[in-house]
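Yeah, one chain of the complex is gone here, protein chain that is, but the others are all in their spots.
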Amino acid sequence: MPNPIDIAAKATPPALARKVRGLSDRTIAWIFVAPTIFLLLAINIFPLIWTIRLSFTNYAANKPNAEVKWVGIRNYTRILTDEDIWSHMTTTAHFLIWTIVLQVIIGFTLAWLINRKFKGNDLLTTLIVVPMMLSPAVVGNFWTFLYQPQIGMVNYIVEFFTGIPAASFSMLGPGGLAPWSIIIVDTWMWTPFVMLICLAGLRSIPDYIYEAAEVDRASKWRQFWTITVPMVLPFLMLAVLFRGIENFKMFDMVNLLTGGGPGDETLLTSIDLKREAFEKWRTGYSSAYAIILFVTVFGLASIYVKALNKVKER
Amino acid sequence: MSTFLTGLLRFRRGPWELLATILIALGVVMLMQPFFLWAYTWSFLVTLLGTVMFIITSHFPE
Amino acid sequence: MAEIVIKNLRKEFGAFTAVQGSSFTIRDGEFFMLLGPSGCGKTTTLRMIAGLELPTSGQILIDGEDVSMRPASQRDIAMVFQMFALYPHMNVRKNIAYPLVSQGIPKAEVQRKVAEVARILRIDHMLDSPVGGLSGGDRQRVALGRAIVRNPKAFMMDEPLGALDAEFREIMAEELRALHDRMHATTVYVTHDQLEAMQMGDKIVVMNHGVVEQFGTPQEIYDHPATLFVADFIGSPAMNFLRFDSQAAAGADQVTLGDQPVTLPQLQEPAIGALVLGVRPEHVTLSDTAPLRARIEAVEYLGTTQIVTLSTPFGTVKARTPSTQPARPGDLTGLKLAAPRLSLFDATTGRAFRTAANAGVFHG
Partner (left out) sequence: MSAYSVTEPSKASKLAAGLLVTLYTIITLLPLVWIISTSFKTGPDSISYPPKVFFEPTVEGYVNLFTTRTRPAVSELETLPPPEGLMEEIARRQGTIITGPSRFGERFMNSVIIGFGSTALSIFLGTLAAYAFSRFKVPLKDDLLFFILSTRMMPPIAVAIPIYLMYRELGLSDTHLGMILLYTAVNISLAVWLLKGFIDEIPREYEEAALIDGYTRFQAFRKVVLPQAATGIASTAIFCLIFAWNEYAFAVLLTSGNAQTAPPFIPTIIGVGGQDWPAVAAGATLFLLPVMIFTILLRKHLLRGITFGAVRK
């Protein structure tokens, strides 16, 4: 029985139909896509190319009339042999590794618990997610209040539970706690992100897979390691990559919480870059710095997109 | 392993993408490790190579 | 391999009773079918035998051992799921090896067994491919492989052909039966397809609304349905029901249909009130001289036979007759019913009356 729609479609030859109905699909496709591409070219790609160009010069934005000299790859070689910047990179790595480790452990555990499907888990999930949606800048700002030396909530709670006097340490001051303070805030803020993605991963495992494993005489422990973990892993990868990229370029929260200090204990590369570019006005030099960060993020982003497509196919 | 090598030789996407991914990851690790200055110095080139390779090889046939 | 005994098995989900008090025995090496329409409790029964659900009450004995309250992992059974339930992140080899590795069997032994099973199922060439890209039939074979690799006490199969297209179903049904004939493994097989059940099973349990309606060999169930439901569910076209009021004493071999006597197997219990006479279409013959009058309504040509639909004072009757016999819609004719193959049901309870023919068929 032929479909009435098919018959109607055959009544007008496609080419004619297109002419009658106005623009061809191809033209429409271009009209629809072009503004987006144009905007991105203007505000992302053009500046990027400009940055690349600047990165080979000694240009300084606060002296627009000074003579601009080509310096070849000297900016790059200086950055890549600078032990200070290298140490900011390792500071960033420290921040990155610990936030990811903590967020994965807590986030996965939470997701695993929520997946027990107890009553009210939807409500709790929604509440847990709130910190992640807030403005990182405002979050950084109000945590400075919680971290206030002597009078802050955090110091009080530590004293309350451990007896260590609140006046004896400062979360953001000297004494080596500052890196951990930013790790705590980042973990507080972004654990829900990892949790949500893990939860999606856990929920993507159909019940019958566990039933099959049960029949196949696998213990709960074995089921966890041979089924739950490997099947959630692609999702977890996604979360880790995304958090990695985000924290590699982390600026807002940390800038407000510590501004890189004390000393340069929490001087992440992006904050260092901001100082070079907008305080010391070494535009050429910091352009090279920016390109190095950009290429790293872009490399990670391409792996991320690959992971994204892999998860999407499931 | 042998399928990986033949994949490389025949310009298949999978193994080349894997190689590019490894290069990028290696570059990132080199950039942020606290042990060797030379590794930090060369990290950018490794990441750049991996990224360029990724862009090219993602157009290879499956 | 093992004998499975089910005693008064009952399962409730809250207020809903999925299975109410089933009892039957699956003998060692039997290919046993759980048959019924969807929602009848057959899958729940299977899942209770497998240990994926625990019964509300009742007993399950595997090899004489009471396993009713044990989880699946302690029952030593294997299962083929409707959607196959292959582990999507493992390749074919790892899927088949999983139950062996779970039990801590040495690697060499695992490799040997997997290879052997793969050879039996003719999937040795795809052992290293991921299960994601396999066709339905191949997935089915992998799922089977995973089940048979371990020599379990029994196999559970939950509509294993349900996810295959029609063409593959035929092939896989034959393969499954051949595999069973070779391994003689006790198999419990759930299906809603009566043809599949008749074709493959040694024994069939027919369930409806959580109740076991009948339990027996395919022939017994087909020839002597214990209830109106079974009579209607099994066979295509279904058994004809002639509804009438009458009475007959135990020992009688006739009932009065309208004003005509109809001979049937000797009754072993009295039958009174609203009755239903059941007759399979192939046991109805057209004869112009027969006293039971009928009018031909439609004729459906099926090659060597034809299905003739007739209207009688007792309801519509379908007859399967040789297609050489002339039959035209509108003609009046008479019907002859094959006396030894008739069943008599109580219209109110739906139960078949005990007769000389079906006496041996009923178990409790």
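A, B and C are the chain letters, set down in written order, and residue numbers restart from 1 in every chain.
Keep in mind that, in the parts below, a residue touches a chain if its C-beta (ideal position, glycine included) is under 8 Å from a C-beta of that chain, and two chains touch if they have at least 3 such contacts.
Quick caveat: nothing in here was measured; it's all calculated off a predicted structure.
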Touching the left-out chain: which of A:66, A:101 or A:134? A:134
With the full complex in mind, choose from A:48, A:68, A:97 or A:158 the residue touching the hidden chain. A:48
For chain A, residues touching the missing partner are 5, 8-9, 21-23, 25-26, 28-33, 35-37, 39-40, 42-48, 50-51, 54, 61, 106, 110, 113-114, 116-122, 124-138, 140-143, 145-146, 148, 150-151, 153, 156, 166, 188, 191-193, 196-197, 199-200, 203, 207, 210-211, 214, 235, 238, 242, 245, 248-249, 251-252, 255-256, 270, 273-274, 277-278, 283, 286-287, 290-291, 293-294, 297-298, 300-302, 304-305, 308-309, 311-312
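Methods note: only the chains that are shown with their structure count from here on.
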Hey, how far is the Cα centre of chain A from the one of chain C, in Å? 57
Please report how many Å separate the Cα centroid of chain A from that of chain B, as a whole number. 22
Hey, how far is the Cα centre of chain B from the one of chain C, in Å? 59
Two or more other chains touching the same residue: where does that happen in chain B? none
Listed in rising order, the residues of chain A that touch chain B in the complex are 76, 80-81, 83, 86-87, 89-90, 92-93, 96, 292, 295-296, 298-300, 302-303, 306
Where on chain C is chain A touching in the complex? 50-52, 71-73, 76-79, 81, 83, 85-89, 98-99, 102-103, 146, 150, 156
Using the touch rule from the top, collect the residues of chain A that touch chain C in their complex. 206, 208-209, 211-219, 222, 226-227, 230-231, 314
